[in-house]
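A single protein chain has been removed from this complex, and every other one stays in its place.
Chains: A and B, in written order; residue numbering restarts at 1 for each.
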Amino acid sequence: MEVPILSIVVFTPILFGVVLFFFPAERHREIRIFALAGATIALILSLWAYFTYDQAIGGYQLVERYSWVPRLGISYHVGVDGMNAPLVLLTGIVMFTGVLISWGIDDRPREFFGFLFILATGVFGVFVSLDLFQLFFFYEIAVFPMYLLIAIWGWKVTREYAAMKLTLYLFVGSVIAIVGGLAMYFASGAHSFSLFALEGAGFSVDFQRFWFPFVFFGFAVLGGIFPVHNWSPDGHVAAPTAVSMFHAGVLMKVGAFAALRVGIMLLPEGARFWAPLVLGLATVNVVYGAFIASIQTDFKYVIGFSSVSHMGLVILGFATLNLNGITGAGIQMFSHGVMTALFFAVVGMVYDRAHTREIPKLGGFIKVMPLVGIAFIIGGLVSMGMPGFSGFVAEFPIFMGLWQSQPIVAIIAAFSIVITAGYIMRVIGRVFFGEMPEELKGHITPINTFDKIALVILSGILLLVGVYPTIIAPLVESGAQVVLALVGGA
Amino acid sequence: MSIASFEPTTLLTVLPEILLLALAGIILVVDLASQRSRGLLLAWLTALGLTGILIIALLYGQPGENDVLIFGGMLRHDWTAFAFRVLFLFAAAMTALLSIDVEGVADRGEYYALLIVATLGMSLMASSADMIMLFLAIETTSIPLYILAGFMKGDDKSTESGLKYFLFGALTSAVMLYGFSLLYGFSGDTNIYRLSEAMRAGAVSPWLIGGMAVLVLVGFSFKISAAPFQFWAPDVYEGAPTPITSFISTASKAAGFAVLLRFMLAVFPAIEAEWVTLLAIIATATMTVGNVLAIPQTNIKRLLAYSSIAHAGYAMIGLVALSSFGTATVIFYLIGYVVTNITAFAVVILFARSAGSDEIVDYAGLSRRSPGLALVLLVALLSLGGMPPLAGFVAKFYVFAAAIESGWIWLAFVGVLNAIIGLYYYMTILKVVYLYRSEDENKPITIPRSYALVLMICVIAILAIGTLSAPWLDWSVNSALSLF
Partner (left out) sequence: MAFLQAHLLTLILFSPVAGGVLLLLIPRERLQAIRWAALFVSLIPFGLALWLWFTYQPGVEGYQFVEQAIWYEAISSSYHLGVDGISVPMVMLTTLLTPLAILISWSIEDNVRSYMTLFLLLETGMLGVFMSLDLLIFFVFWEIGLIPMYFLINQWGSGNREYASFKFLIYTMAGSLGLLLAIQMIGVASGTFDLIAITEKWSALNQSLTLFGLPITLAIGTVKKIAFWAFVVAFAIKVPIWPFHTWLPDAHTEAPTAGSMILAGVLLKLGAYGFLRLVLPLYPVEAKYFAGVLGFLAALAIVLGAFASWGQDDFKRLVAYSSVNHMGFVVLGIAAAAFAQGTMQADDAVIAINGAVLQMFNHGLSAAGMFLLVGVIYDRAHTRDLNELGGLFPLAPIYGGILIFTAMASLGLPGLNGFVSEFLVVRGSWPIFTLYTAASMLGLLITGAYILKGIAKVLQGPLNEKWLGHKMEINRREIIAIAPLMFLMLLIGVWPAWILNIINQTVKLLFG
C-alpha cells in the first residue's frame, strides 16, 4: 500500500490547525513550535512530491482516488503533474517561511496559525485536485480564512475594508465559476465530476464559447486579472506579513491555476475564441500594474501593484496557448511566488521597525539590516527579469510564446520591464540606501534568526532556479505538454 | 397507491406519533407530580424521550418497497415522511435541551408538552395525504407554536410575537382552507393523490387550478416564510423565547416545505410550468428580501430571522428545478439548514444567558471571552453562508446544481449572488466577534453540559454533512423518489 503522500500534504495543515485550537491560549511558545512542526512536515512532503516526480513516465503521479458521493460521480481524486508539482512545493515553502516570519505575532497566535493552516489546506487541495467538485470545495476553503486573517491581524487603517472587499470579490468570482462548472457537468452527460471525464466530454463549440468567460474570469479574479484586480493591492497591504506572503505568493496562483485547469483545459475552444481578449486584458495588467506601482509612495503598495503586473505575465503566458508561453507561465507562478513572498517578508521587517511604510520617510536600511537589503535587491532583480535569477528563466519563454502568437503584445509587455527596473531601483535606492531619517536612527533592531533563515531560503531558491533552470523547466514543460494536448496547439 | 385495509401492523407506522402523544402526557403528569418545578428534569426527560422516539422511528419506521396510503388514505407511509419525521424529532430534542435554564419557560411542564404536540403535528404534516388531515396537522402544529411564541407572559415582545404569529397564521390558514375547499369542490375528493386525476376528469380550467394553487400557496408560503408572506418572521423570531425561535425557524419551516413539496407535486401537475415560474419569482424575491434586509440589522435574532427567510428562498430553487434530483436537494438543504440554524441559535441562547443581550454590538470580544463559543458561531455562520467543508456549502451546491440541470441558469446566478450578500452580513458578525474589543472580555461564558452536548452534536453534524454528504444525499434522493 503506497503512502498517500498527497493526502497527507493536503490534510496535515488543517489537522494541525484544528489541534492548535485545543491549545491553551496563553501558551504562545508551544503554539508556535507546533505550528512550525506542521509547516515543516508539509514542506518536506511537498519537496518529496516534487523531486520524486518521474518525468520519463509523465502524466499524473502519486494518484489517489476514493469515492465520495457516488450518486453524483464525485470522488476524492488527487495527483501531481508537471504544472502543479512546483505549485505544491511553492506552497510548502511559503507556508514554512511564513510561519518563521510570524514568530512575533503576539495577539492570539493560536487562532492566527489555526486559520492560516486552514487556508494552506485549501490551497494544497486545489492544486492537487483532479475532481471538479473537490476543486471548488478546496477553493472556497482557501479563500475564506483570508477575511479573518486580514480583518483581525491586519493593518488597522484599512483592514476591515480591505478584508471585506477581497473576500466578496473572490467569492463572487468563485461562485460564478461554480455555476459554469455545474453547467459543464450536466452538459457532459458523463455524470462525473472527474476532470478526466470532463476533458474528454466533447462540449459543443457554442457551449464552450459561452461558458468560458464565466469559468475563466471567475477564477482569474483571484489571479488578479484586469479589471477585477483591485481587491488585490488593498488586500495585500492590509494583510499581516505572512498573510501577504501567502496571498500574493500562493493564493493568486490558485486563481490562475484553477483558470487553467478548469477554464482552458476543459473548454479549449472557448479559450481559443477568447484568447485575444484575455491577452489584451493581461497586457493591461502588465503595463498598467507596473506603471501604477511606480507612482506609489507606500512601500507595500508598490509591491502589491507589482504583483498585479507579474500575474499579468502568467495570464499572458496561458493565453498564448503554446508550449513556450504555458511553460513560462508555470515557471513564473513559482518564481513570482517565491519572489513576492520575499518582498513582503522584507516589507514586514522594515515596517515592524520603522512603523511607517512611506518611502520618503525611509532610508539607509541596508546599513542596519544588510541581509534584508540584499534579499530585497535579489528580489528586485528577479522582478526585473534579470538573467541569472528565476524571473528571467520564467519571463523568457513567455515572451517567446508571445512572439509566436501576438508579437505586438510582446513588444508592449516588454516596456513593463523597463518601467519595473525604474521603480525597483528607485525603491531600493530610497529605502535601503541613502541617509536614514533622524527619528529612525537607533530604533532599528536587527532581525532574528528565523527571519534570516526565511530570507536565505527564499533568496537561495530565486538564485538556484536562475542559474540552473533545469531544476524546474523540464518538469513544467511536461505539464505544459498535457495542457497543449487538450488545447490542440504546439 | 392502494389503500391498505386496517391491520394492527399499520399501527407500527404511526408508532412515533403515538409515542409522542404518550410522552406529552408523561411530561404533564411529571410536572404535576413534582413538588417544585423541575426544569432540568423535564427538559432532559423530553429530550431523552424524543431521542428514544427518534431511534425507534429510525429502526422501525422505515417504509417498505412501496409507498402506501394508510388509515383510509389519511396518511402516506413513505420515505419523505420518514426523513422529515427524523428531522423534526432531532430538532425538537435539541430545542428541549436548549430550553434548560431559559427564563420564563424552562420550568413549565406545559412548555415541553406543547413542544411535543407541535412535533406531533409536524410529523403528521409530513405524512398527510388528505387535505383535511393536512389542515388538522397544520393547526396541530401551529397553535402550540403560537402559544409557545408568546410564552413569556411578562415580556411585551413575547406577547407581541405570539399575537402576531397567531393573527397572521390564522389569516393565511383561512385562505389556504378556502383553497382546499375549492379543490374539494371541483374534484369531489379530499385525497391529495386523487385530486389531480379528479380535476382532469372534470376538465377544470387551468386558470381555476392556478387560482386554487395560489390560495393554497398563501398558507404554505406563510409556513416557510417566503415572500410576500414573510414579514411576520422578524418580529416573531425576535420576541419569542429563543429556543422556540430556533424551533420555528427550523422544524416548522421544514414541515412547511414537506407540505409544499408533497402538495404541489401531487396536486398540480397540470399547471406545472406555471407554478414553477411563480415559485421561481417567489424564490428570487424571498432570497433578495431576506438578504438585503438582513444587512442593516442590529439584533442578532432579527438578523437570523431574515437570514432564515433567505434560506427558504435557496431551498425553493430546488423545487423550481422540478426534477427528482431537485426535490432531493430541497430535502438535503433542509437537513443541513436545520442543523446549522439550531447551532446558531444555541450560541445566541448561551450568550444571552451570560451577557443578557441579543444585540450584535454586544458580541464584541466574544472570541476572547469564550474562544470555543466563538468558533462554534464561526462554524454555524459559515455553514449558513455556504462555506466548505460545512453543510451549507454542499447544500447550496446541490441546489444550484439542480437548477442548472433543469436549465434555470438565471436563477442559479441569482442564488449564488445572493449567497454572497449573505456572506457579507455573516462576515460582519464574525468581524465583531473576532476583531472588536470590549470591557467584558474577561468575563467568561458558562456553558452547561446540556448546551455543550447540543453544540457538539450539531457541529459534528455540520461537518459530517459537509464533508461526507453522501448518506444524507441518499436519504434525500429516496425521499424525492417517493414524491415523484
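Operating definition for what follows: a contact is a pair of C-beta atoms (placed from the backbone, for glycine too) under 8 Å apart; a residue touches a chain by one contact, two chains touch by 3 or more.
From a predicted model like this one, the values you see are computed outputs, not experimental measurements.
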Visible chains in contact with the missing one: A
Per the touch definition above, residue among A:G58, A:G280 or A:G422 touching the missing chain: A:G422
Option touching the unshown chain, where A:N324, A:T340, A:S383 or A:S459 are the choices: A:N324
Among A:I14, A:L195 or A:M400, the residue in touch with the chain that has been omitted: A:M400
For chain A, the residues touching the chain missing from this view: 322, 324, 327, 381, 386-388, 392-393, 396-397, 399-400, 403-404, 406-407, 410-411, 414, 417-418, 421-422, 425, 429, 433, 468-470, 473-474, 476-477, 490
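As a working rule, only the chains that are shown with their structure count from here on.
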Whole-Å gap separating chain A and chain B, where each centre is the average of the chain's CA atoms: 42
Residue numbers on chain B that touch chain A, as the complex places them: 367-368, 371, 375, 382, 387-389, 393, 397-398, 400-401, 404-405, 409, 412-413, 416-417, 419-420, 423-424, 427-428, 430-431, 434-435, 468-470, 473-474, 477
Contact footprint of chain B on chain A as seen in their complex: 21, 25, 68-72, 108, 110-111, 133, 136-138, 140-141, 144, 147-148, 151-152, 160, 163-164, 167-168, 171-172, 175-176, 178-179, 182-183, 185-186
